[in-house]
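One protein chain is absent from this view; the other protein chains keep their places.
Lettered A and B in written order, each chain numbered from 1.
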Amino acid sequence: MDKRGALMLAGMGLALAALSALWMFQGLGGGNRAFVLHLRGAKLAALVIVATAIGVATILFQTVAANRVLTPSIMGFDALYVLLQTALVAVLGGAGYVGLPAGAKFLAEIAVMSALASLLFGTLLLRGARDVPRMILTGVILGVLFRSVSGFLGRVLDPNEFAVVQAVSFASFNRVDTGLLPVAAGVTLLGAILAWRLSARLDVLALGRDPALSLGLRHQAVVLGVLALVAVLVSVSTALVGPVAFFGLIVAGLAHGLMRTARHAALLPAAALSGAILLVGGQWLFERQLGQAATLSVVVEFAGGLFFLYLLLKGRIR
Amino acid sequence: MIQIDHVSHRIGGAPILHDISTRLPKGQLTALIGPNGAGKSTLLRLIGRLEPLQAGRITVAGRDVGATPTDQLARVMAILGQQTAIASRLRLSELVAFGRWPHHKGRPCAADRAMVDEALEAFALAPLAGRFLDEVSGGQAQRAHIAMAFAQDTDWMLLDEPLNNLDMAHARALMRRLRDLVDNRGRSVGMVVHEINYAAAWADHVIAMKEGRILAEGPACDVLTETLLSQLYDAPIRVGLHEGRPLVLHHV
Partner (left out) sequence: MRPLPALSSALAALMLASLTVGAAHVDLRGIFGDPQAMLVLLESRLPRTLAVALTGAALSVAGVLIQALVRNRFVGPDTSGTAEGAALGLLAITILWPASPLWLRMVAASLAAMGTTALFLAVIRRLPVREVMLVPIAGLVLSGVLGSVVTFVGWQTDLMQYVGTWLMSGEFSGVISGRYELLWIAAGAAGLAWYSADRFAILGLGEQVATGLGLSTAAVMRLGLAVVSVVTAMVVTTVGMIPFVGLVVPNLVARVMGDNLRASLPIVALAGAVLVLACDLAGRLVIRPYELPAGLILGIVGAVLFLWLLHRRPARG
C-alpha cells in the first residue's frame, strides 16, 4: 500500500477511536457508571459490527457485480429479510415468534438468509452478467415482490401479529439484543479476515471475467465463494439491527473516493472504518445533540438515494 | 501445437460451430479469417477456455483445456478477448502488472517488475504508465491490454481482433512485435483478424471459416487466392502481389 493510503487509514482509525471515546465517556455523571458504560458499549459494538459487515460486504458485492451502483439491499436482500420475518410470524403466530430463543433464532436466520441470498445473487449475477441494468431492475422488482408478499401475509395475519412484523421492517440501533453481540462480532470478524485474505484474488476478479480467466483465476468458484461471504455478512447485520438500505452504497462510495485505488487490501479496511465513523458519529449527533434517536436510518436512506442518482447520472453504472 | 478435435458449439440453441477439427501449428503466426458470424471468435474463446466446451476436445501444447487446472493453463496461454471495458480504476502500469499474476499469485519479485517494464516499452506505453485507464484514448487502452497479455509471457498468445481501435502505425507495430515473438523468441500466436491484409502480410498459417465450418486452411499463399476468397465472402475479390506476399484488393 502506498504512503497516502496508509496515512489515510491511520487517520480514519484515530478519528474512530476519538469518536468512540466521546461516545462512551461524554457526560458521564456520578451515577450508575457501570450500567451506563455497559449500555453505551453495547450500542457502540453494534454500530461498529454493522459498519464492518455492511462495508466489507458491499465492496465485495460491487467487485463481483463489476458495478459501483449495486448493493445487496438494492438487489432485494432487505425485502427478503422482511419476507422471512413475516413468514415466521405467519407460521409460528405472534406469540410463538416473540417467544423464540434469541440466540437460536439469530443463528437460524443467518443460515437461512445466507442460503437464500446466495441463491438470489448467484442467479442474478451469473445469468445477468451480460446485461447489468436489466439485472439491477430485476433485483429491485424482486425486492418489491418480496415486500408485497410480506404485506399480503401481513394482512392475512391477525393485525396484532402484523404489528410484530412492522417493528422489524426498519433498522433500529436502539433495540439491539446485547446477548447476540458476541456471536455477531465473531462472525463479522471472521468474515472480514477472510475477505482480507482474498484481496489479491479480488483485484484480479475486478478486471472482468475474460481477463480473470485468462490469468488463471477459478472465476466461478471465486464468485460463488465471495457471494456466500457477502450473504453471511449482510445476514449478520440485518439479523442484529434490521435492514439498512442505502448505507452500503454510501460507505463503498466513500471508500473508493478516499483511497483512490482499486486494491482491495486498501478498500476493505477503508470501508469498515468510514462506515463506523459515519454510524458512530451520526448516532452521536442524532441521539446526543439533536435528541432525535430514530432519524439516523431515514437520513441515511435519503442521502443514499441521492448519492445513487448522482452515480447514475455520472455514468458510473458501467 | 493447438489441436482441435470435433468441436461443435451452440449459443442459445443456434448452431455456431459444426464439428470443427483443425490445428494451430507451433512456432507460427496463425490468422483466423472469415465473414461475420463465421464462428472465429467463438472458436478462439473455446481454445482460451473463456467458454465451456460443449462437444469435442481441445488441447493446447498437450494439455486438455477441459481437464487441466485453469492456473496451469494461464502459464501456457494468454488470451485477449474483445470486451476490454474494465470497471476498475487502474493505472496502465497496474493493469500490465496483472499479466504477471499467474506466475507470482500476489507476490511479485524483481523479475516480474522487469517483465512489466519490458512490456510497457514494447508497446510505447512507458510515458503513459502512470495514467488511469479512463484517461487515455481507446487505442492506448487497447495497447495496454495487449501489453498485459505480453507480460504474461506464455508460449501461446491468443488475440481476438487486437487491431480494433489501433491506428495504422500502432497496428503495424503490433504485427511487427508479434512476428518478433514468433521468429526470435519461439512463441506461437493465434489471432482473429478482421482486415484480411494483415493476415496476408504477416501470417504464416491461415484458417478460413465460413458459417461455422472450415473452408480452407494452410499457408497464407495457398489460402488467400482469388477463387477461395471469392467463395469465402460470396463476392468477387481480386488478389495482387506485393513483395512476395498476397495483397487482397477487397476494397475496389
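Following the convention adopted for this analysis, a contact is a pair of C-beta atoms (placed from the backbone, for glycine too) under 8 Å apart; a residue touches a chain by one contact, two chains touch by 3 or more.
Everything quoted here is computed from the prediction, not taken from an experiment.
Participant: Using the touch definition from the header, name the shown chains in contact with the chain that isn't displayed.
Facilitator: Across all of the complex, the chain we cannot see touches A.
Participant: For the chain that's not shown, point to the residue among A:38, A:155, A:197 or A:288 touching it.
Facilitator: With A:38, A:155, A:197 or A:288 as choices, the missing chain is touched by A:155.
Participant: Looking at A:23, A:173 or A:308, which makes contact with the chain not pictured?
Facilitator: Of all options in A:23, A:173 or A:308, contact with the hidden chain holds for A:308.
Participant: In the complete complex, the non-displayed chain touches which residues of chain A?
Facilitator: Interface residues of chain A facing the absent chain: 131, 133-134, 136-138, 140-142, 144-145, 147-149, 151-152, 155-156, 295, 298, 301-302, 305-306, 308-309, 312-313, 315, 317.
Note that in this section only the chains that are shown with their structure count from here on.
Participant: Considering the complex alone, what residue numbers of chain A touch chain B?
Facilitator: It comes out as residues 66-68, 200-201, 203-204, 206-211, 213-218, 256, 260-262, 318.
Participant: Under the touch definition given earlier, write down the residues of chain B that touch chain A in their complex.
Facilitator: Result: residues 48-50, 70-75, 78-81, 83, 85-90, 94-95, 98-99, 101-102, 105-106, 145, 148-149, 152 of chain B touch chain A.
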